[in-house]
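Here the complex is missing a single protein chain, while all its other protein chains stay put.
The block that comes next holds chain A.
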Amino acid sequence: MLAIYKKELRSYFTSMIGYVFISLFLAIIGVYFYIYNLVNRAANFEYTVANVSFIFVLLVPLLTMRIMAEENRQKTDQLLLTSPVTAADIVLGKFFAVFTILFMVVAVISTYPLIMSRFGEVPYASAYASLFGFLLLGGAYLAMGLYLSSLTESQVVAAVITFIVFFITLFMDNIAKSISTGSKSAFIFFTVLILIICFILWLMMHNLTVSVGTAVVGEGILLAIYLSKPALLEGSVIKVFNWLSANARFYNFYMGIFDLSDIIYYLSIIIIFLFLSIQVIKKKRWS
């Protein structure tokens, strides 16, 4: 894993990519810092961090698009997969390398509150809590981007899909607010969801029994809940949407709420997507 980590990190800095991204991140954050903290004379660095978190949606797809897709296209995956390294080594090495880029950015901007402290009182706790959240949110986005990149050989396809997915997660909490909380609409929503899942299952396995079986069982359970305890379904759609929204939990950090469940949420997103990437690599051998 260390070998891959070192090589990845080196290639970020032998090509322009590393420098370009770090300077882009810093430039955008710098502008926000200037507007929110310096021009508006606010001591709360978390304002900057919260408002700038959208840059992940713009920059992460460009940063992660090449990670796996380029290996697939250049056939260098053949070197990695015929060497005595595991798929986990490859994925973790690559993830930590790209995370290091993000970490460098955060390391630089973590000095900003210290700079501000020369001019007055700075609430350090919420400033650094929001930075910690910023790092976790970035990590989650990077893991998602890495996974989506492993699915394709084309960097452009990887970037576009990643961008779309991020865009959806960004607006998920806004969508959630406008959704009806009734149990009937929840029932319809979950029915559609089950059908979509079964359709994907059918596409993946071409096995009619499994997908129809899943549909029948899923629908049966849903119907049973709906008929016996409709209260359970009330508001559940919003919960699902909020769960899918990577940003929603970030605002807890921004408001100074340092909740363990939020940390676990981000860590599990990272772990899930890294795990899925490992599976994609392993699957390549068997397809």
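The working rule: contacts are C-beta pairs under 8 Å (C-beta built on N, C-alpha and C of every residue); 3 or more make two chains touch, one makes a residue touch a chain; residues count from 1.
The definition used in the following text is that contacts and distances are computed from a predicted model.
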Identity of the absent chain, which is to be given by its UniProt protein name, from "Polygalacturonase", "Glycine betaine/carnitine/choline transport ATP-binding protein OpuCA", "Lipid II isoglutaminyl synthase (glutamine-hydrolyzing) subunit MurT" or "ABC transporter domain-containing protein": "ABC transporter domain-containing protein"
Candidates A:Q78, A:S117 or A:S268 - the one touching the absent chain: A:Q78
Touch residues of chain A, complete complex, unshown partner: 2-4, 6-7, 10-11, 14-15, 74-86, 284-286
